[in-house]
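Working notes, beginning with the structure itself.
Only one protein chain is missing; all other protein chains are in place.
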Amino acid sequence: MSNTFAYLGPRGTFAQTAILRLPAADGAELVPAESVPNALSMVRSGEVAGALVPIENSVEGAVPTTLDGLSHGDTLEIVAEIAIPVEFSLLVRPGTTLKDITRIATHPHAHAQCLEWLSVNLPGVHVLPAMSTATAASDLSEGANFDAAICARVAAEYYNLEILADNIGDSDAAWTRFVLVQKPGHALPASGNDKTTVSLFMMENHPGALQEILTEFTVRGIDLTRVESRPTKKQLGAYFFSIDFEGHIDDERVGEALKGLHRICADVKFLGSYPRHDHTPEPVKSAVNNEAFLEADQWLSNLRKRV
Amino acid sequence: MSNTFAYLGPRGTFAQTAILRLPAADGAELVPAESVPNALSMVRSGEVAGALVPIENSVEGAVPTTLDGLSHGDTLEIVAEIAIPVEFSLLVRPGTTLKDITRIATHPHAHAQCLEWLSVNLPGVHVLPAMSTATAASDLSEGANFDAAICARVAAEYYNLEILADNIGDSDAAWTRFVLVQKPGHALPASGNDKTTVSLFMMENHPGALQEILTEFTVRGIDLTRVESRPTKKQLGAYFFSIDFEGHIDDERVGEALKGLHRICADVKFLGSYPRHDHTPEPVKSAVNNEAFLEADQWLSNLRKRV
Amino acid sequence: MSNTFAYLGPRGTFAQTAILRLPAADGAELVPAESVPNALSMVRSGEVAGALVPIENSVEGAVPTTLDGLSHGDTLEIVAEIAIPVEFSLLVRPGTTLKDITRIATHPHAHAQCLEWLSVNLPGVHVLPAMSTATAASDLSEGANFDAAICARVAAEYYNLEILADNIGDSDAAWTRFVLVQKPGHALPASGNDKTTVSLFMMENHPGALQEILTEFTVRGIDLTRVESRPTKKQLGAYFFSIDFEGHIDDERVGEALKGLHRICADVKFLGSYPRHDHTPEPVKSAVNNEAFLEADQWLSNLRKRV
Partner (left out) sequence: MSNTFAYLGPRGTFAQTAILRLPAADGAELVPAESVPNALSMVRSGEVAGALVPIENSVEGAVPTTLDGLSHGDTLEIVAEIAIPVEFSLLVRPGTTLKDITRIATHPHAHAQCLEWLSVNLPGVHVLPAMSTATAASDLSEGANFDAAICARVAAEYYNLEILADNIGDSDAAWTRFVLVQKPGHALPASGNDKTTVSLFMMENHPGALQEILTEFTVRGIDLTRVESRPTKKQLGAYFFSIDFEGHIDDERVGEALKGLHRICADVKFLGSYPRHDHTPEPVKSAVNNEAFLEADQWLSNLRKRV
């Protein structure tokens, strides 16, 4: 359905918080997906027009299931991104107080980020693992055998819970970046403030491979914003590079860089060009903006015709 | 205690499988640790002489808690590494058969890696999350309310369980790389086949920063084996680089490269030089081996004395 | 006249030797020019169809008047090159013997290259400067007040002189490289074994400028065969780069590199693409041959249409 978007569920996760703030999803019907692979499948099958999934967070780094899910199967493209602060709250059934709590549930990652607050405020509390922070909230509201859940604030309203404490995470600056993925055909034109995501597979694992790749970017004045060598899963020590960089596939400098990468890589998997929301980029240098490329095309063309 | 080593527990995890194969831990008393931070604390406090913790796996990539745990607090060093295949088994209480199983427990990551086998062999089974694969086995053996656990084969003998199926992971080539960390003072001398791990923090997030870093390596003929830009957790879009490269801190070329990095980075965190176990490296080029460096030192020294 | 070619005269110079061996000048009428600027003027005015002038020799390096003469004035292009060994002979009027010689004439450069032979065979001989080696031969034949000339062997037949000694140069391997220049419109198509000459003027004299220029070549797999920073004559310390590189302007990799240089330089002066005659080049790497470029164009084009 063209106006339904999925997000990594269940209701009450940070993904829901994120999609509610995403202009691209304004007015859309929103449905939770069980998992990232599930969300991507819903897009591929046409069940939904798009899906919002996490791609990176400040504590764990990149989200492998998303990067891998995009790299395999029918082509999907990132068309938008949004980053939101990850603020954990302690939710309880109405009436529960801090001293009543002996067992809490949450996702292990969330647990890892609230250790300090727990050791001070709930020393000795028993922590149960949950499939997601929202699952913990949901189970809590349905009478599960524990007293509190660590999850996003937004979960309180979905599951009729009370917020006993806010901002209990150890880091003030935790955040998660989500991306909206759709089938090809929905990408926005270049906005002058874009980012592109690619996966680069090497011909072979030769020394200097990363240097060669980076040179394809720097010679065209393109800055990387994220780079990771990731295992290919096929063999110990075989890697591919997952890279985000500034610019849009329709920018001349990006097009030429992608062609250069295509020539030297075994495979270049293009995962989308989309407006960036994290911070204002450096302005594009005059030697590598579209005008400079087009002017150089014209110059060479005249030179080649030099009769 | 100088002959006790910790590993990421509980008993029956892949970390235990790994430490049993690690020559450096031969003859040592082995104790499970509850978590990576716990394992590192045990080393820092002197409770154990070293700890084996996972640092990278072929499905998830780098293990953030390990990289971060090493980067903060009193200095620890990686002194050895080992990589082992991750093979999942389905364990049950004696007597249980496949058709008896309606609920299973495992760690979410393990679940994610066995989806295909489960959809074919146990369609519709209910999966409960556990804090680790070994916890699932342990709980199963103690009569928990589920019928099977997905975990390492080795767990069967610790928890008196039966192996109903082996190799149920979707990927034949999954592996986890573990590192042994100790206090400074236990590193081995250069073996000619070493690897070094560092964390590099930039002066500022300037374009071309990664290119500059890589050049410090390539100009001294050093190959990277892993690179990741990781969030600093302080600010959206601020990154540091976590890097593994070939060579030992006592190799001349590595020393000069580290000094170059120290000059251009805000901070270089050295996490250890240790014999590599993953694959045979390229031989060191003659222009950058120790002899070449020492001969060049002598040459310059004579030239500077040129009276 | 379309079938007349000039060469740096007078008759009997190495330029004449060279043009007689140049396939491109086969069957043409050949006329000597007084100087390099004169030869270039004859081409620009249409008086001759082309001119052969020296561009580099193994003793003096590049020939400034040629590089500068090509860089200024109406556009001319190098369309062919030829390198010939520079072998000096001692020429005399018929009947003169070695012991009769007390004064010889030659061009100062030739003198500089025969010092050893002269010190052994004609110690104490007085050497007079001549405008060219052939002028010395010509003057000698006309009865000038000296006894011998050092010049090319070929001068003997033009000026009715005798060869008293051959190969009297100090270096066995001296050579001069000549280029044939014509008005635009006569360049040959890419042969797969070509060379291109350019002059590159920087935006400003900034550090790293040469590194940037070289990167435009290396990222497209193009090797340089000659590079010089030459004074611009406008200001002490202001330079431009005179560069020869492998490949033809119509090769895809060369076209892209030229465009890149055009974007980052204040001016790129194209001086011609022409078949190389000096040695067999490395074969072009598969990542940067024309097929690779065209295939990448197609790939990007499809990706951009990704609807």
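A, B and C are the chain letters, set down in written order, and residue numbers restart from 1 in every chain.
Assume a residue touches a chain if its C-beta (ideal position, glycine included) is under 8 Å from a C-beta of that chain, and two chains touch if they have at least 3 such contacts.
Since we're looking at a predicted model, the values are computed, not measured.
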Contacts of the hidden chain among displayed chains: B, C
Which of C:N3, C:S171 or C:S191 contacts the chain that the document leaves out: C:S171
Positions on chain B contacted by the hidden chain, ascending: 75, 77, 184-185, 187, 215-216, 218-219, 249-250, 255-256, 258-260, 262-264, 270, 287-288, 292-293, 295-297, 299-300, 303-304, 306-307
Contact footprint on chain C, counting only the chain that is left out: 37, 56-62, 64-65, 83, 108, 112, 129-131, 171, 173-175, 177, 207-208, 210-211, 214-215, 218, 223-231, 233-237, 239, 278-279, 282
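Here is the rule we use: only the chains that are shown with their structure count from here on.
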Chain copies touching (chain A, chain B) - same or different residues, decided at half shared: same
Inter-chain centre distance, chain A versus chain C - centres from mean C-alpha coordinates, in Å: 58
Distance between chain centroids, defined by C-alpha means - chain A, chain B (Å): 24
Residue list for chain B, restricted to those that touch at least two other chains: none
